[in-house]
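Quick one: structure below, then a few questions.
Only a single protein chain was left out; the remaining protein chains are all shown in position.
Per-chain numbering from 1; labels A and B assigned in written order.
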Amino acid sequence: MPGRDVDTPLLRVRGLRRLYGRRVAIEEVSFDLWPGEVLAVVGESGSGKTTLLHALAGHHMPDAGSVWFDTRDQGHVEIYSMPEGHRRALARTDLGFVHQNAADGLRMNVSAGANVVERLMALGQRNYGDLRVQAAEWLARVEIDPCRIDDTPLTFSGGMRQRLQIARNLITLPRLMFLDEPTSGLDVSVQARLLDLLRQLTRQLGLAAVLVTHDLAVARLLAHRMIVMQQGRVVEAGLTDQVLDDPEHAYSQLLVSSVLPP
Amino acid sequence: MYVAVKGGETAILNSYALLTELRRGDPAVPEIGTDQISAQLRLAVARVMTEGSIYDPELAALALKQAAGDAVEAIFLLRAHRTTLPRLGYSLPLETGRMHLWRRVSAAFKDLPGGQILGPTYDYTQRLLDFSLLDGGETPAAAQAPVDNDMATPSVIDLLAQEGLVEIDAVPEGDSAPRDLTREPLRFPADRPTRLQNLARADEGFLLAMGYSTQRGYSHTHPFAGEIRFGSVELELVPEELGFPVSIGDIEVTECQMINQFAGSKMLPPQFTRGYGLAFGHSERKAMAMSLVDRALRARELGEAVEAPAQMEEFVLSHSDNLEASGFVQHLKLPHYVDFQSELELVRRMRRAHGQPEEEA
Partner (left out) sequence: MNAPPRDHHVNFAYLDERTKRMIRRAILKAVCIPGYQVAFGSREMPLPYGWGTGGIQVTASLLGPDDVLKVIDQGSDDTVNAVNIRRFFQRTAGVEVTTETPCADVIQTRHRIPETPLREGQIIVYQVPVPEPMQRLEPREAETRKLHGLAEYGLMHVKLYEDIARFGHIATTYDYPVLVNGRYVMAPSPIPKFDNPKMHMNPALQVFGAGREKRIYAVPPYTPVESLAFDDHPFTVQKWDSPCALCGATDSFLDEVITDDHGTRMFVCSDSDYCRTRQQAAQACGEEKLRARA
């Protein structure tokens, strides 16, 4: 992108640590994420992937470590040093979060249109006609029939709800998205369609993303780089194809080998 | 010819007269005395005192008489009266371990130091209407006098706590004085002392339902009745001028300590946890329900997932006060015709538009 310092990572994570009581959920997690880069976080259940995601997204302050985000107007800021209001505002504009369970990321008894434009209204847009046009545009972009604009997500299928979540987040053109197992619970063909959409959008919008998944095929399809987590620690990191084709750590090898060939 | 209706004042004055007449009932029937109410309807008096937040059986009896037996209306009278009473100070914490016991039972143990004392209870009666009460007459004296114990009877929970089997109610750091909920508004999140105050004056029916729900799967606390006691305790106050405690009288209270299991700890090894209930007079149902809800509301601090209504602090504490509930529910009787007029106009307009063909997509 013109005018951007491509030597600056968009997200810089150092020494992240989170405990639940005495149990260590994540330990010593560090990495950099660059603009337009998709990073997959893989590992089995309980490896700390989701905890990591929430810590990165500003939802839960870690017990140690830092998360630096390259903001549009204030340079690199450690997100937990920001006042809560700023952090929440950031989460509504420059960041996006797609929940595993779409109901957690949507207002289920409010129309699809309202779900999509809520961020814009929070930012002060006050023209109903314009908002509606934008809502219809984004619904179309995520391949939801714009005629459904006044229906609530309660009437949507799982795949549609996920796509609605994506539209709701992308409307403010965030530079960084967090996705928590976005395809889980969806059947194979629906998954494929969603992944295709995500791939298109991340490329079109130059979106960076941190994608948590236990499905290596998803990682292969969407991610440039990958980190493998086991019991809260990063055991291997590298380019996705390299890690998948030639895993070095024993655990990564186990993960890769346990995937059935298609 | 329409004339704007006047006469609201006359209507009110007439309604007072009608109310008094109905309250008194048939003049040929002897008027009920407040002494009769406080002596023979002591359980109604107990409820009114507990939820009215004043320990005064005579006043509670008066309120019940004035309210023609409507407990919530009587509670309202007491609470309104309470607002006018001056605050003289705070008593020392009650020493329920030194209670003069009328009744003391534990479901968790077959026997315990101090013994199980059945005392006066409806629990083991058969609920058959006693028609002999219609005629009145003498009642036989009780076979034995109430237990007279000069010694303290420590709570069985404390004995378990010595072994570390039951959590100890730790004194919080700084030991700050609890906020007085009758003087300050309820804010969330609420700490336990605040929640307990709310529950102590909460509507018995509501607490009963909430407590019941915890037994039917809406949260899992596996309760056991560790100890229930009813009797009189001494009330002590330290007057500033004297600097030492002075007894200002006895009050009758019912106390319930529930023992609940605690699984899946984060910080501590497995221990029994507790729920607490306290009420004025003989009020076991209230004290027990309160202890179940107290424990359910501790979900957050004990690291349990908040899933059931009884665990939701804002839900329980915002709807537990029957004065607030009754007031707002019944306020619907107040004129709302201006708001309704607005709604009427809207609905008419929408119906007209509905009847017409769509003008825009």
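Definition applied: a contact is a pair of C-beta atoms (placed from the backbone, for glycine too) under 8 Å apart; a residue touches a chain by one contact, two chains touch by 3 or more.
These numbers were taken from a predicted model, which means no experiment stands behind them.
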Which shown chains does the chain we cannot see touch?
-> A, B
From the listed residues A:40, A:117, A:229 or A:243, report the one that touches the chain absent from this view.
-> A:117
Tell me which residue among A:104, A:137 or A:150 touches the hidden chain in the full complex.
-> A:150
Could you tell which one of B:140, B:335 or B:355 touches the chain left off the display?
-> B:335
Chain not shown, touching residues in chain A | 84-85, 88-89, 92, 107, 110-111, 113-114, 117-119, 121-122, 126-129, 131-132, 149-150
Had the left-out chain been drawn, it would touch chain B at residues 2, 4-9, 11-12, 76, 79-80, 82-84, 86, 183-189, 314, 318, 323-324, 326-331, 334-339, 341-346, 350, 353
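Note that only the chains that are shown with their structure count from here on.
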Between chain A and chain B, the Cα-mean centres are separated in Å by 49
